[in-house]
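A quick write-up on the structure given underneath.
Each chain you see keeps its place in the complex, though not every chain is here.
A and B are the chain letters, set down in written order, and residue numbers restart from 1 in every chain.
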Amino acid sequence: MNLEQRLAELAIILPTSASAGAQYTPAVAFQNLVWISGQLPRDGERVVVSGKPGRDVSIAQAQEGARIALLRALAALRETVGSLDKVQQILKLNVFVNSSDDFTQHSAVADGASELIFALFGTEAGKHARTSVGVAQLPRNACVELDLVVALAP
Amino acid sequence: MNLEQRLAELAIILPTSASAGAQYTPAVAFQNLVWISGQLPRDGERVVVSGKPGRDVSIAQAQEGARIALLRALAALRETVGSLDKVQQILKLNVFVNSSDDFTQHSAVADGASELIFALFGTEAGKHARTSVGVAQLPRNACVELDLVVALAP
């Protein structure tokens, strides 16, 4: 897979830095597994989609938030392992949606990230397990937070 | 371990399909680890235990929801790896309970799934780490969602 080329084809530019907001690191690789920290839809230090989908922002906006958070996750991954071309398989995506008590479309929000994973990594390497839930709040009132476990090629 | 036989002894029939509700896959195997997607207590497309335990449903109903979700997780695992007999160890169970602000018996709900894991896999292979928390909402207003990380025999 030439994922760096695929990013260019899709005209996607990863954020240059995905530095962690606090006392931890954006991603940790061990053997050929990588755990990526929870990512918010941030542009630099600013959260660009905040509040609760269905109340403060639309589903479409929350999906865009999930896409932005995913790109930050991939930026963290690239900073940690050198190139996204090393990715063999996206294993698990966890999506935490900032939810009111009556919001139940978490899967629709998470699809914003999942569809981008498929667009980037294709239907084989991009095939991932996923859990999405609705949480009471998120750091900085972000509308969505997501993290990943990824496998690298040997 | 002959887990397929154990299912028969317990008169448990796994759902024939655990297709994901959205843009992801029910389970992903990498080397001998398997990540299983978040599962709801669904019967086909219908969520059979919904709402918040202690308010909308009883603890016993929520435990039954956890059991149903676990069977879906095992169906997803079987579809992905071919046979549950390949399981060497249940590693981690994450349980997300649809919680009101004053519900604190998440462990009791999660025990519905953990007890079934022990009944099926025994005290060695079934020995699993677990995290259970109370979330604001879940997809389709399900009362519980759970996912698993599982190890396969070499």
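One rule holds in what follows: a contact is a pair of C-beta atoms (placed from the backbone, for glycine too) under 8 Å apart; a residue touches a chain by one contact, two chains touch by 3 or more.
Keep in mind that what you see is a predicted model, and the values were worked out from it rather than measured.
Visitor: Since all chains share one sequence and 2 are shown, how many copies form the whole assembly?
Guide: 3
In this section, only the chains that are shown with their structure count from here on.
Visitor: Hey, how far is the Cα centre of chain A from the one of chain B, in Å?
Guide: Centre separation, chain A to chain B: 24 Å.
Visitor: Using the touch definition from the top, list the residues of chain B that touch chain A in their complex.
Guide: By the definition above, chain B touches chain A via 20-28, 30-31, 35-38, 94, 96, 135-141, 145, 147.
Visitor: If you look only at chain A, which of its residues touch chain B in the complex?
Guide: Result: residues 33, 88-93, 99-108, 110-111, 114-115, 118, 127-136, 149, 151 of chain A touch chain B.
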